[in-house]
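The structure under discussion is supplied below as structure tokens; questions concerning it will follow.
Yeah, one chain of the complex is gone here, protein chain that is, but the others are all in their spots.
In this document, chain identifiers A and B correspond to the written order of the chains, with residue numbering beginning at 1 in each.
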Amino acid sequence: MRPIALQISALSKLAVLDLYRRKDLAVVFVLGGVILAPLLFFTPFGVSTASRYTNELALLLVWLFSAVIGLGVSARLFPPEFESRTIYPLLSKPVSRGTVLAGKYLGALAASLSALAVFYAAYGLLAGVRQGVWFPLIFWQALFLHAAFMVVVTALSLLGSLTLTASANLTMCGLLTVGMLVFGQRLPELATAQPVPGKWVLYAIHWIAPHLEFFDLRQRLVHEWPPIGWGVCVAVWLYALCYAAACLALASVVLRRKKF
Amino acid sequence: MEALIMEEVVKAFGVVRAVDGLSLSVQQGEILGFLGANGAGKTTSIKMLLGFFRPDRGRVEVLGKDPCDPAARIKIGFMPETAYYYPFLNVRELLALYGGLCGMGRESIARRTETLIPRVGLSEAGKRPLRTYSKGMLQRAGIAQALLHDPDLLILDEPFTGLDPLARIQLRDLILDLRRQGKTVFFSSHELSEAELICDRVAILRQGRLVSCGSVRELAGDGGQNLERIFLKVLGVDAQGGRLA
Partner (left out) sequence: MSRDCSRWMFLSFAAAVVLLGRAIPAAFDDGMPQVRGEDVLAQVLGETRLAVSQALLAKADEYFHGGVRHKDCDHGLTECGYDEHDHDHEHDANEHDAHHKFDPWCIINRRVHVQEHRHMKGAEAKELLPWLWAANRMSADNLQSIQASVYVLNSMLGNPAAARDMLQQGIAKNPCSADLEFVLGELYLRSFKDGAKAETAFRAALEKNILQNDEDARLLRLRTLFYLGYLSKLKGDIAGLRQHLLEAEELSPQHICTRDLRNLLQQSEGP
């Protein structure tokens, strides 16, 4: 392996170990089980069992937990290095700051994507048992786009962790994620209904903020709508890659300028 | 040949001039002790030697290269003042991480780890996560990571603090051993007795300025004083009262 690949893989491994040794995932799984288990045995009006509402709730949990894990893992990449001063031995090694950023980002991404895969496997099994439809095409599309969501969210909170305090970063990223998932689609509509200063603010948000709702295929997956075109999937992925690249470029400028 | 050169280096943080026109050079194969009171600017100088930031003025060169260039750091081993290494790793994983950062392959990392861990006395604690380590044990892990890639120049920031007497002796022997192998060691310290024992030369810093530099014998002159007295005299402190003269 070339030295830079060795460096990146060492840094990535660190981020992955950080996630798995904290046992966050176990907590998340127990929590999800506790929330979902009672619903699985519920028959409203004593009639036949419905499955979509459990699927929707399970997917909501998947989104919630994946966002928390993605934001959390990547927000924890740098601040502890500064606090415990491990950044000094790290940067005293023959690595450029750009490589450190790339390695850590890829590690956070690998960690959260692995968690995402586990979540979707669990969801796929649950939905398969309940609905009798095993891993339809729309499931794979949902997973594919959700992965793009992780690409953006981890880059965003990495940038935030270098510019804001830890709590400010998590609050901002959390609000942005939830806000865009809920209102992102309706921003232009909301903007046209506003008087002038608010209108421009909303339009600015519409153009600048990450459109995380692009990655959200829950509606189609739960209600068994047909899959979307692969062209759209690719476009959405390109959007995610560009957005993440912009965040990382900014982060690398910040990191390069930073004095320790 | 010089392993390390600082020329007229100035670094200010706001109004505080942490390093103020420091010129210093260290020969290859030499052990140099970098002394000074708290806040004298030792750590700041070391950070510039490692390229963490550039000096406001002056020139820094390490092993013939600009330290801000990552390639310059390939042959430098650094141990920071205080670092709380990743609490969720054990010392082997820590060394694997740093080895990877140095571009070492898996086998060479394993080989070096096997020699270094017993050498810094962490064989028993090798499997425990670092969060369970004491301060001195973390310091030992720090020494191991600085030596991991077999560097030619070692920059150690207060390596003796927190070590028990036995470990101090071992570290002293280790540093002397490194000199024998032709390595250069540059370390800051408050342990004047240790410095006196092993240093070829000492440099004494006061408010960012180099006030004295030379071998202990040169600095002592005819009086045959020990390093502690020299230190106090150079810093202008009254030996009895500890007041500034």
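Everything below uses one rule, namely that contacts are C-beta pairs under 8 Å (C-beta built on N, C-alpha and C of every residue); 3 or more make two chains touch, one makes a residue touch a chain.
Keep in mind it's a predicted model, so treat the numbers as computed, not measured.
A.B. asks: What shown chains come into contact with the chain that's not displayed?
C.D. replies: Per the touch rule above, the missing chain touches A.
A.B. asks: In the whole complex, not just what's shown, which of A:A111, A:V222 or A:L248 touches the removed chain?
C.D. replies: Answering carefully, the residue with contact to the hidden chain is A:V222.
A.B. asks: Any idea which of A:A5, A:A117 or A:V232 touches the chain not displayed?
C.D. replies: Considering the complete complex, A:V232 is the one touching the chain left out.
A.B. asks: Touching residues of subunit A against the unshown chain: what are they?
C.D. replies: 42, 44-53, 145, 184-185, 188-189, 192, 206-207, 211, 213-214, 216-217, 219-220, 222-223, 225, 228-229, 232, 235-236, 239
Here is the rule we go by: only the chains that are shown with their structure count from here on.
A.B. asks: I'd like to verify one number: the distance from the centre of subunit A to the centre of subunit B, where each centre is the average of its C-alpha atoms, in whole angstrom.
C.D. replies: That pair's centroid distance is 42 Å.
A.B. asks: Report the residues of subunit A in contact with subunit B in the complex, numbered from low to high.
C.D. replies: By the definition above, subunit A touches subunit B via 1, 3-4, 6-7, 9-11, 13-14, 17-18, 21-22, 84-86, 88-96, 99, 259-260.
A.B. asks: Okay, in this complex, where on subunit B does subunit A touch?
C.D. replies: 47, 50-53, 70-74, 76-89, 93, 96-105, 142, 145-146, 149, 155
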